[in-house]
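Can you keep this structure in mind? I'll have questions shortly.
Missing here is one protein chain; the remaining ones are kept as they sit in the complex.
Then we have chain A:
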Amino acid sequence: MKHIVKILALVVAITVLWIGLLQTSVIPDSYTWLLPIYFVVSLGCYGLLMVGVGLMNFPTCPQEALLLQKDIVEAKEYLKQKGVNLPLN
């Protein structure tokens, strides 16, 4: 099954549930009409929250850049010794 079909099926299921709520009036209709708006807003909030959390906990590794510089010096020395001509920069 293509992935878009799965997502559409999910959307249809939610819509059916919503229409069901409208028909049966389990909760007042005026609330039910607002539910799609809440849904979209909470989806947006979820996205922003995930991006925010991801950004706050973004793993960085400044020490790796230093280690890499050491490796580069070591590699250049070894290769020079072996007679490989590498450019200086």
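The working rule: a residue touches a chain if its C-beta (ideal position, glycine included) is under 8 Å from a C-beta of that chain, and two chains touch if they have at least 3 such contacts; residues count from 1.
To be clear about the criterion, contacts and distances are computed from a predicted model.
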item	value
Undisplayed chain, where the name is taken from the UniProt record, one of "Small ribosomal subunit protein mS33", "Exosome complex component RRP41", "KLLA0E21099p" or "Dolichol-phosphate mannosyltransferase subunit 1"	"Dolichol-phosphate mannosyltransferase subunit 1"
Given A:I7, A:V26 or A:V41, the one touching the chain that is not displayed	A:I7
Interface with the unshown chain - residue positions in chain A	2-4, 7, 47, 50-51, 54-55, 58-62, 64-65, 68-69, 71-72, 74-76, 78-79, 82-87, 89
